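A single protein chain has been omitted from the complex, and every remaining protein chain is retained in its original position.
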Amino acid sequence: MIPVLLIVVPLLSGLAAFFIKQEKAVKSWALFSTVITLVVSLLGLTVLNKAANLHADAEWLTALGSRFTVGMDGMGQVLCLLTAVAFPLILVATWNSSYKNAHNFYAFMLLSQTGLMGVFLAYDALLFYFFWELALIPAYFLCSQWGGEKRIAVTFKFFIYTFIGSLLMLVGIIYLYLHTPDQSFALESFYKATLTNKEQGWIFWLFFIAFAIKMPVFPFHTWQPDTYEQSPTAVTMVLSGVMVKMGLFGVIRWLVPVLPLATWLNGDTVALLSVIGMIYASLIAMQQDDLKRLIAYSSIAHMGLMCMAIFVTSPQGMQGVMIQMFNHGINIIGMWIVVELIERQMKTRKMSELGGLAQQAPGLAILLVIVALANVALPLTNAFIGEFLLFTGVFNSSVSKMGPVFAACGGITIILSAVYTLNMIQKVFFGNTNTLTGTMKDIRFNERLVLGVLVIVILVIGVYPRPFLELTQGTVDTILSRMIIKHPS
Amino acid sequence: MNAIVISAIWGVVMMFSGIFSKNNAVIRGTALTGLALLIVVNVMEMGGTSLFKVNVHGMLYFDSFSLLFNTIAFGSTFLYTLLSGRDMDRVGRSTPDYFALIFFILCGVAISSSFNSLLMLFLGIEIMSIPLYILTGTDKRNLKSNEAALKYFLMGSFSTGIMLMGITLLYGAKGSFNLEAIALGTGELTPMVSAGLLLLLVAMGFKVSAAPFHFWTPDVYDGAPTVFTSFMATVIKSAGFIAFLRLFDDAFGEMHAQWQLVVAVVTAATLIIGNITAVFQQSVKRMLAYSSIAQAGFMLFALVALNELSRQGLIFYTAAYSVATIGIFAVLIKMKDYTFEGFNGLAKRQPVLAATAAIFLLSLAGIPGTAGFMAKFYMLAGAVANGHVLWLVIVGILCAAISIYYYFRVIQAMYFKEGDAQEMEVSGTFKALLVLLAAIVVVLGIFPQCLLDKLYYFF
Amino acid sequence: MALGSALMVIISRNPVHSVLWLIVTFFAISGHYIMMNAQFLGIVNLIVYAGAIMVLFLFVIMLMNLNAETEPKKNKWLKMAGIIAGGCLLLVLVAALKDAEVKSSTVQLVDGEIGLIKQLGHVLFTEYVVPFEVSSVLFLSAMVGTVVIGKKGD
Amino acid sequence: MIGFLINGLLRKQLSKSLTSILGSGVILGSFVVSLLIFFQVKQGHTAVVNLFDFISVGKLSIPFSFQVDQLSSIFLLIITGVGFLIHVYSAAYMHEEEGQHYARYFAYLNLFVFSMLLLVLGSNYVIMFIGWEGVGLCSYLLIGYWFKNIDYTNAAKKAFVMNRIGDLGFLLAIFWIIGKFGTVSYGNLFEQVAANAKTLEGSAAIVGITLLLFIGATGKSAQIPLYTWLPDAMAGPTPVSALIHAATMVTAGIYMIARSNILYTLAPFTNTIVAIIGLATALFAATIAIKQNDIKKVLAYSTVSQLGYMFLGLGVGAYTGAVFHVMTHAFFKALLFLGAGSVIHAMHHEQDIRRMGGLKKYLPITHLTFLLGCIAIAGIPPFSGFFSKDEILAAAYAANPVYWVIGVITAGMTAFYMFRLYATTFLGQFRGAEHLHGHHPHESPAAMTIPLIVLAILSVIGGWVGIPEVLMKDAHSLEHFLDPIFAASSKFAHPHHLSHSTEYGLMGASVLLAVILIFFAIGRYSKRPELGEPTGFGKVLANKWYVDELYNAIIVKPLNWIGKFLNNFVERDVIDWTVNGVGKVISYSSRQVRLLQSGQVGSYVLLMVLGILAFFVIQFFVKK
C-alpha cells in the first residue's frame, strides 16, 4: 500500500507536470506532490507501520517469473524517507531559481523521484533494474538540458558510464535468474540460486561494477565530479544526495546477501579499492578551487568509507552504513544548498574569488559551518554516529584480517576531510571581503528554513540516533545472517 | 495460408486500382483495407479458421510462431502505411504499383515465415527480394537510388546463387528439400551438410545484413527512397530473421553445437562493425542503416542461443524493432536535412515529434520501460541461458553501450542544441499516430506479455 | 569444355564475346543434362537460357552499344585478389567436400524415367502445385517491377 | 549541565551586558554545582547517571551517561572555577567588540566549557571523545574568532587539524577497545582489565591501545610531535588562551591518561614512551621559550613545557602528581595569561616584549600578580608550583635518575625564561612610547584585576593540598582524595620509595638551580634587554628549531604535491584519459572500419567471399 503510493504519486504527478505550462503553477504542483510523498512516507514510518501496509505484490511478467513486488524493510524505510525528505527540501531551496521549460524540469525531477523510490522498494530483480534505469534517464535529461557549458559531453559520459554498468548488472541478474530453482526474479529466489564458487566470483564483479560506478568507487569515479559540476544544483542534490545511495543500496540488497561467498572472497579487494579511493579523493579534494568539485570529491571519499564498511561484514559497520546513507544525503544536500546560494548571488563557485562572506551573511555562515562540521563528522552531528560505527565495524571486522589497517588508512581521511573542509570555510567565509563578495546579501527565509531544518535533523540524529538504529536493526540482522551462514569460517 | 492467398490477390487488386482511380488517397485507402483484411484473416487463422483448404504437400507449415509473426509484419505494414503512405507520392507516380509490390512482398513474407521446404524458402525470399530491388530504384531520377538498386540487385542475386548452392549441397546429402527430412539422421554434421549449411548461413546472413555480408545495407538504405528504406529495414528484415531462425532451428537444430561458433562469430562481427561504424556517421539515415546492422547483431543472438527464450525474444524483438524503426523513419521522412545538425532544436519547434522520436530512439537503444529493452532482455537472457557464449554477451553489452552514443546524438541534437530544424508540414493525425506508436512502444516495454502470450493462447 | 568456355566468359574483354561464350557453356551443360537423361531440362535450358535470356542480354548490350572493348582496365590487384579468392574458394570447397558422405555414389546415366516431361509434369502439378502458383506471384511482381522501372515520364 | 549549550546559543540577540552576565552566570552556577558535587564526592559518593542509549548496535551498547567521581570532580572544579574567572575577565577584555561578535564570543566560550564538562563527566570513552572533539572545535572557533585575519584562521585550522591527527589515534584506540573488550564504559572496562591483568600485562593489545590513546593525548595536550599548534593558537583573544591553552583543554590528555591509568600501568613500554616524549617536549619547548619575544608565545611554550612535565609524571606512574600539577598549573598559567592579557590590553594590543619594559609602575596589580605567577611556575617553595613539580621530579628520580636530571634542567630553564619575560616586561625602561602615541599604559578595570588577584592567591596556596610526606605527614590530601581512582592500578605498579634524605636533596638541588637562574635572568634582562635579532644558535631557538618549516617541508608540501599530482596527472591524464581513450579508440576505429564501406560492389563481394572462406576455414579446419 505505502510502497505503491510512494511510487505512484510522483509518477502520476510527474507525468501531469509535463502539461502544466505555467512556471509558478508547476513549481507549486511539484512541491505539493513531494510533500504528499513525504507525508505518505512518514505515515509508513509511524501510523501505518504494519507489515501488511509495507508490502505489495501484483502480477507482472508471469511467464518470466517476474512480479511487481515492492516492500520496505528498515533500510527501505530509511532510504525512502531520505528520498521523500530530500525532494521537498531541494524544491524549496531552489525555489528562486527559474528554468527554461520549467514544466519539463519539474516533471523530470518527479520522474527521477519515482525511479529512486522504485529502486529502494523493489523486491524483484527485474523491477529493480527497471527503476534503476528509470531513475537514470530523467537525470540525464535534467543534466543535459539545464546544466552548465560542457553539460552535453559530460552528462553523456556519465550516462554511458552508468549504462555500461547497469548492462553488466543486467547480465548478472539474468544469470542468477536462470539459476534460481523456480526461474523467478524474486529476491527470495535469488537467495536460493545455486552457483559454483567461480560463477559467484564473476557475477559478483558484474554486479559490483554497476554499483561501483554509481557510488562511485575509485577508479570508476571520473564521471562524478564533472557531472556534479555541470548539473544544475537541484539535480546535483538529487544525484549526490539520493542517487548515489542506489549503489550502496544495491550492494546491500542485491549483492552481498545473494553472493555471500564471493563477497567474502573479494571483500578485501573491494575494501582496498575503497580505501585507495578515499585517500585519493581526499587528496584531490584538497586541490580543488571549485566548490562543487570539492564537494564531489569529498562525497567520493565518504562513499568509499561506506562501501568499505559493507564488505567487512560486521554489525556495526552495516548499521553504520544504514544510518550514514541517510546522513550523507542530508549533509551533502545542505552543502549543495549553500553552494547554490553562493553561486546564485556571486555567479562564481571559485573559492579563490570568494572570501569574507561571514561578514556579509552571518546566518549563512553559521548554518554552513554546522553542515560542514557534520561533513567532517564532528561528534554530536549525525555523521559522527555513522562514521563511528563504520570505523568500528571496519576495525573490528570478523571477516577481514586487514580491518585495523583499513580503518587506520581510512582514518587518514578524517584528517584530510578536516583540512579541505576547513580550507573551504576559510576561503569562502573568512578573510576580508573583496569587490565581488561585498555585494553578498544574507539568505532569505525559505533558504533559512531549509537549512534550519537540515541542521535540526543533523543535530537530532547526532544526539539521539536510536530510533534510526532500531529501524534498521532488523535489516542488518537479516543481511548479516545471510552473509555469515554460508561461510561459517 | 489465408495471408498468402489474400496478399497475392490484393496485390493484383492494387495493380489495377491505379486504372480505376487516379486519386492516391483512394489507393491508400484500398491498401489499408487490404492490410486490415490481411490482419483479420491472419488472426482468424490463429484462431483456427482457415479460409482456403489447400493441400500444401508439406511445403508450408503454419504454427503459432509464423502466424504471430505474420500478424506483427502486417500490423507493422499497416502502421507504416498509415504514417508514411502519403510520402510515397513524392517518390514517383506509380503509387498503386508500389502498393502492389508491397503486397507481393507481404506474400513473400508470409511464405518465408512458414516454409517447410527449402524450395518455398527460396521462392519466398525471392518474392521478397525482387520487388525490393525495384522499390529501391523507384526514385529514377536520383542517381543514388539507381546506384542502390543496381548494387542491391547484383549482390542480391549473387547471394541467391550462394543460397542455391547451399540448398543443392544439402539436397545432395539428404535427398530432400523438406526441413524434417534434412533434420533427420544423426546429430553429426557431415561435410556436405556442413558446407551447405555454411552457404545458407552466408545467404541468409546477407538477407539480414549480418557482417561480413552487410555491405549492401548502408548503401541501399541510404540510396533507396526513405519511405521504402523504412519498410525494408523493418518488415523485410524481420521476415529474413524469422526465416533464418526457422531454417536453422528446424533443419539444423540438432547439430546446433557444431555450428554455434560460426554464428557467434558472425554475431560478434555484426555487432561490432554495425555499432562502431554507426558512431562516425553524419547522416541520421545512414546511421540508422548501420544501427539496423547492429540490431541485426542482437537478433542473431536468437540463432546463437536457439532456445525457447530466444525464440520468443526474436518475435518480440521484431515487433519492438519494427515499431520503433517505423516511427523514427516516419519522423525522418519529415525532415528536410538528414544530418544530425538537421535535427538541432527540433524539440522547440515540434515537441511532439521530438518526444516521440526520443521514445523510439530510447527503445532502439534498449532503455528499460520501452519495448527495445524487453527485446534485448530476451536476447541476452536466451544467450545467457545457452551458457556457451557468455563472451558474446559481454560483446553485446559493450556494443549496446556504444549504440547509446549514436542514438543519443539525435536526442541531444533535438533537445539540447540550438538550431532551427527544417521539417515539412506535419498534420495533427500524423502526430496522433506517432503518439500512438510511442504508446505501443511503451506498453510493449512494460507489459511484453500482452504480445507474447499470443504465442500460447491460440494453440 | 564447359569449364573452358566458362573461363572464356570471364576472360574475354568484349561483352558480346562473353555472351557467346556463355551460350557455349550452356550448350555444354545441356549436353550433360541429356547425358543424364534429363531431356526436359536440357531442352528448357537451351530454350530459356541459351535462347531467350542470352538473346535478351545480347539485345541489351547492343542497345547500349557496348560491343567494343569498352571496359577499362580494372584495378590490377583487385583483379588478382578476385581470382585468388575465387581459386581459394574452389580449393576450400573441394577440400571440404572431398570426403563427402556421397563419395563414390554413381550417377545414373542415360536411363531412368524421371527426367522425362511426363513424370515431371505430373509431379509438378500435384505435389508442387503450391510453389508453382507462388512462382506466378514472383512473375507478377517481376512484371510490375519492370513496368515501374521502365515507365518513362517521371 | 546541558543547559549551558542552550544558553550559549540562544543569546545571539541579547545586549552586551546581559550576555556577559548570563555567560558568566551560568558558569558560576555550574561552579557552585561542582562545589556541591565535590563535597558529596569527598564523602565518598560517586555516581553514574544514565541519560539514554546513544548508540546500540548488536552487542555493542554505548550509553549517553555521566560519571562523577574523584578525578572528574577535581577537573570539574578547575574547569568551572577557572572558567568562571576567565568569563568575568573576558567581559571586560572583550568590551570593544561589536554586540553580535561579543555574543558569539560568549557562545563559543560557553560551548567550550560545556564540551570540557562533557569530556570529564562522560562515563565512557565515546562521550569523552565527543567532548574531546567539542573542545577541539571550540578552540578552532575561538582561535579563529577574528576571522577577517587570514593568519588567525590559518592558526585555527592548524589547531583543528593537528588535534584531528590525535583524535584519529584516540578513535582507533576506542575501536580497539570495542573489539577487545566489547565495551567503552569505564566501569566495565576497568573491571575487565583488572580481572585479566595477568594475561593482559604488556600484551600487544594493551600496548597498542595505550599508544593510540597517547597519540590522542599528544594532539590535545600539545606534545611532540603535535605541539606546534599551541603556540600558533595564541592568535585567539587572550582570555581564550588562558582558558584553553592553559587551564583546561590541554589538560584533557592528562585527564584521559589518568583516567585510563590502569591500562597504562599494564603497559610499561607505553609508559616509557610517555615519559620520554613528555620529557623531550618539556626540554624542547623550554629551549624555544628562552628566545621568544612575543609575550604570549613565551607563555605558550612554557605551557607546552609544563605539559611535558605532566606527561613525565604520568609516564613514571605519578598520576596524582600529574593531576596535582594540572591543578596548580591551571592556577598560575591562567594567572600568567590573564596578566599578559592585562598587559596587552594596556599596551593596546602590542605583544612584543621588546617594546615593553618598566611597566611595573603603570600596572601595579598586574605586576604583582604576574610576579607571583612567575615564582609559582619557577617552583619556589612554598608556592604551588613547587609542590606539584617536586612530586613529579621525585617520582621521575625513582624511575630513572636521568629523567630527573633533564627535568631539573628544564625546571631551571623555566625559571630562567619566565624571569626573562618578567624582567623585560616590567623592569627597566619603558620602550613602547611611540606605539602608544604618548599615552601611558594604564591599569585594567576591576573586572580584569579581580580574577588576577583571585588566581594569584590560588597560585600561592594551591600547592598546599599536596604537601609531600617528607615535609608534613598526611598532608597530601589530594592523594587521599584521588586514591580510589588509582587504587586499582597501584596494585600492579611497582613503586620505588625514596629515602627522605634523597628527597630533600633533590628538592634542594632543583630549587637552588631555579633561584640562581632567576637572579641571573633578572640581572641580565632588566638592564639590557635583548632588542636585536638573535643570531647563531639563538636564531635556531627563536625560530623554534625550524620545526614548522620542517613539517611544512616533509608533510604539507609533499601532500600538496601528491594532491596536485593526483589531480593533474592521475585524475586527468590517467583515469580520464583511459575513459576518454576508449571513446577515442571507438571513434578512430569507426573511421577506419568505415573505409571498408568503399562503395565498390567489387570489393564488397570480395569481402563477402573472404568471409565465406573464413567461415569454411573455421568450420572445417579450426574446430577439428
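Order as written gives the chain letters A, B, C and D; numbering starts at 1 within each chain.
Rule of thumb we're sticking to: contacts are C-beta pairs under 8 Å (C-beta built on N, C-alpha and C of every residue); 3 or more make two chains touch, one makes a residue touch a chain.
In this text, contacts and distances are computed from a predicted model.
Matching "ATP-binding cassette domain-containing protein", "NADH-quinone oxidoreductase subunit K", "3-oxoadipate CoA-transferase, alpha subunit" or "Acyl-CoA dehydrogenase" against the UniProt entry of the left-out chain gives the name "NADH-quinone oxidoreductase subunit K". Of the chains on view, those touched by the hidden chain across the whole complex are B, C, D.
Per the touch definition above, the residue from B:21, B:157, B:339 or B:449 contacting the chain not shown is B:157.
The omitted chain makes contact with just one of the residues B:45, B:97 or B:222: B:222. Think of the hidden chain as still there; on chain B it touches residues 119, 122-123, 126, 130, 133-134, 137, 140-141, 143-144, 146-151, 153-154, 157-158, 160-162, 164-165, 167-169, 171-172, 175-177, 218-219, 222-223, 280. Although one chain is hidden here, its contacts on chain C can still be listed: residues 2-3, 6-7, 9-10, 15, 18-19, 22, 25-26, 29, 32-33, 36-38, 40-41, 44-45, 48-49, 52-53, 56-57, 60-61, 63-64, 66, 71-72, 74, 78-79, 81-83, 85-87, 89-90, 93-94, 97, 100, 102-109, 112-115, 119-120, 123-124, 128, 131, 135, 138-139, 141-143, 145-146, 149-150. Considering the complete assembly, chain D touches the hidden chain via residues 594-595, 597-602, 605-606, 609.
What we mean here is this: only the chains that are shown with their structure count from here on.
With each centre defined as the average position of its C-alpha atoms, the distance from chain B to chain C rounds to 30 Å.
As a whole-number value, the distance joining the C-alpha centres of chain A and chain B reads 42 Å. For chain B, residues that reach two or more other chains under the stated contact definition are 191, 194-195, 405. Contacts with at least two other chains are made by no residue of chain A.
Here chain D touches chain C in the complex through residues 602-603, 606, 609-610, 612-613, 616-617, 620, going by the rule given at the top. On chain C, the positions that touch chain B within their shared complex are 93, 96-97, 99-102, 126-131, 134-135, 137-138, 140-142, 144-149, 151, 153-154.
For chain D in complex with chain B, the touching residues are 586-587, 589-591, 593-594, 596-597, 599, 601, 604-605, 607-608, 610-612, 615-616, 618-620, 623.
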